[in-house]
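Yeah, one chain of the complex is gone here, protein chain that is, but the others are all in their spots.
Order of writing sets the labels: A and B. Residues in every chain begin at 1.
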Amino acid sequence: MFKRRSIIALLIISVLILASLSGCGSQPKEEAPAAPAAPAASGDEGNKEAAQTPEDSGKDYKIVLLLPGPINDQGWNATAYEGLQMVEKDLGIKMEYIESVQQADFEAVFTDYGSRGYDLVFAHGTQFYDAAVNVGPQFPDTFYMVINSEEGQEPNVGGIGVREWEGGYIAGIIAGMNTDTKKMGAIGSFPFPVIAGTLDAFEAAAQRIDPEIQVTKTYVNSWEDIQKGKETALAMAEAGSDVIFCSANEVGLGSIEASKTKGVKAVGYISPQNEVAPGTVLSSVIYNTPGLFKGTVQQLIDGELKPVGASLGWADGVLDMQWTDDIGQDVKDAVYEAIDELKAGKIENPYKGE
Amino acid sequence: MVKKIDLSKDKSHKNSFDIFQLLKIIVPIIAVFLALLLGSILLLFIDVNPLEAYKYLIFGNFTNKYNTAEIFVKSTPIILTGLAFTFAFRTGLFNIGGEGQMFAGAMAAVFVGLKTGHLSPFLTISLSLLGAIIAGAIWGLIPGFLKGIFGSSEIIVTIMFNYVALYLISYLVDKPLRESIGFYPQTDLIGKNAYLPYVVPNTRLHIGFVIAVVFSILVYIILWKTPFGYRLRAVGYNPDGAEYSGMSIKKSIIISMAISGALAGVAGFTEINGIHHRLLDNFSKNVGFDGIAAALLGSANPAGVVVSSILLGMLQTGSNSMQRGVGVPANIVSIIQAMIIILVLAGNMLRPKIELYIRRKEKVIE
Partner (left out) sequence: MKDIFNITFLIALLSASIRLSVPILFAALGGMYSERSGVVNIGLEGMMLVGAFAGVVGSYFTGSYWIGAMVAVLSGMLMAALFALITVKIKINQIVSGVAINLLAVGVTSFFYRALFGITTVPITVNAFSPVSIPILSDIPIIGEILFKQTVLVYIAFLLVPISHYIFYKTSLGLSIRTVGEHPMAADTVGIPVSKVRIVCVLISGALAGLGGSFLSLGQFNMFVDNMVSGRGFIAVAAVIFGKWSPTGVLMASLIFGVADALQIRIQMAGVSIPYQFLLMFPYLLTVVAVTGIVGRTTSPKALGNPYEK
């Protein structure tokens, strides 16, 4: 007994000693040693060219795209990959890409590319922002562009936020003008504010068309569980919905399939989905994210990258429509009218929040 | 340990003694080599030069101070979950719940860090560590209790509890503890004073690694150098005999699982206070199972666990390096990692058979 008590005492003392050692230890994260004073990528065009080894116009830019998921997810990451392909096709620059980067590795990855002197690091998702802000200052020659962040940081972190709710809003207009039962379904992946905002916008727009429309909103808690998406949409159709909208990457394929089975309509989202189920998909609200990448790389080339955040919507060409052939002109008119209002900033984000 | 074969006759046994020691190193190396060989077939398929890729896998770790430090950063939680499995294993139990117990420890550490993060570093860090230990112990204790009282398989209960902890975190970061700006499902950052200080400046190597090593020493001492540990191990070897000599098996099981859980809980502390500084969904994926693999590779002894964990850490950082350096897609990396783990473990299991084969051969030669 005596022995055991002393063991426990020993344990507690060791723990305390340990913790005290850590408490007295060095401060977290010393400042990075002063990097050679090369100017940040923003501004100063002349210096930028001097900083790179001068070559002909097919410059060897080192650009990498960091993705939180796989490139064939029919959604967020897929559009980024298309951006990569567009940059290669239109600007002749080959970008690298890394898929499925884990949160625990964000800082390590940023540090790695910074220390290897990359020019531009795309980080596709808000979750990258904190890590970018922490690592950025150590590598002022590298520009970190966080997609879907509306903030930036001097001297080399920029953000491009996409107002996804504007896409949901237009989807709501299309749905609202195509419902007979006045009941619709909206499926989201996770109840993140971004997704919830999109669904709320969908509802607001539909109800603007007809205040009697009822929208059922649910979450499937997955980006890939298409069976769940199908069952959810089936349940919605059985409860009377005749248009279904889904913002959940691949899960959308499940809801479109269900809509087809039940003979109701669907609105495509993010990727052009009209061909997934012709006759079922009314039209698709698509993301022109590829254009974002091209634009940013162009800015890199022109030396115009700015460490600020941006918030983009219809007004900036980041959203677009993929119309089907048999969509009514009245729907198109209503949509363009709404788009104009969104562009003019007349509509407020209907996200209700928690 | 290799038993010394006392064949005092001729010199041939001298060679075989060397071989047995060598085998311990050669077999895993051959295993890794085989895994890489299989991987190279896939790499060639996508026009990636395997030699280039593997250069990154093995040496990419050491390109600079930061990457080398990352090895130890990655190995820290693996050491702890490995110790958790080891401790339970040595007392006759299979604790597969390291992942869940780590999550439990993380939840406690974050809670303490959020509430006390403004206090002195010493205080807040000790409290966080203590919280993690207690939470992990509870998460391990419950399956132990169920086993002791109801005889339920701890393998099954701990696996189930992994999922419960996972979803519990998902709930916490979604609603009650969601960050104040409310944009992403994660908590606010814990108070700055709760951050673990860094051992090597300009890297992410924090004191958690040191803590992990200290715990491995503690585990060794407790299990092998104290009567308490001896009793626990006795129950593991021979439950009936132990019961006969007066030890309460039920108590033993519960205590073992609690300690085992506590060790894994510390992993939650190191990951939160050292790396993420907040609670988020699915951080440190698969650390629980890496820990089990490390424990198996390390023959369930603390020193072995530490070494294996570092090697697994090298595998992780090397894989990342390979992805970045040569553009090996994530799916091939998964395949290579799985094959390395399987083949090295297989080699580990087959080594005794090889040793036996060699010994038989030399007996015949004599």
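We take it that a contact is a pair of C-beta atoms (placed from the backbone, for glycine too) under 8 Å apart; a residue touches a chain by one contact, two chains touch by 3 or more.
Because the structure is a prediction, the values reported are computed rather than measured.
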{"item": "Omitted-chain contact residue, chosen from A:T232, A:S247, A:T280 or A:T296", "value": "A:T232"}
{"item": "Contact partner of the left-out chain, one of B:V27, B:A242, B:I292 or B:M314", "value": "B:I292"}
{"item": "Chain not shown, touching residues in subunit B", "value": "42, 45-46, 94, 96, 146, 150-153, 155-157, 159-161, 163-164, 167-168, 170-171, 174-175, 286, 289, 292-293, 296, 329-335, 337-339, 341-342, 345-346, 349-350"}
{"item": "Touching residues on subunit A - with respect to the absent chain", "value": "70-74, 78, 81-82, 216, 218-219, 221-222, 224-228, 230-232, 234-236, 238-239, 250, 253-254, 257, 271-273, 275-276"}
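As a working rule, only the chains that are shown with their structure count from here on.
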{"item": "Intercentroid distance (Cα basis), subunit B paired with subunit A, Å", "value": "34"}
{"item": "Residue numbers on subunit A that touch subunit B, as the complex places them", "value": "3-4, 7, 11, 14-16, 18-30, 32-33, 64, 70, 96-100, 102-105, 107-109, 111-113, 115, 126-127, 190-194, 353-354"}
{"item": "Subunit B - residues contacting subunit A, complex", "value": "64, 66-67, 70, 120-123, 125-126, 129-130, 133, 174-175, 178, 182-185, 192, 195-199, 201-202, 204, 207, 210-211, 214, 218, 222, 226-228, 271, 275-276, 280, 282-285, 317, 320-321, 323-324, 327, 329-330"}
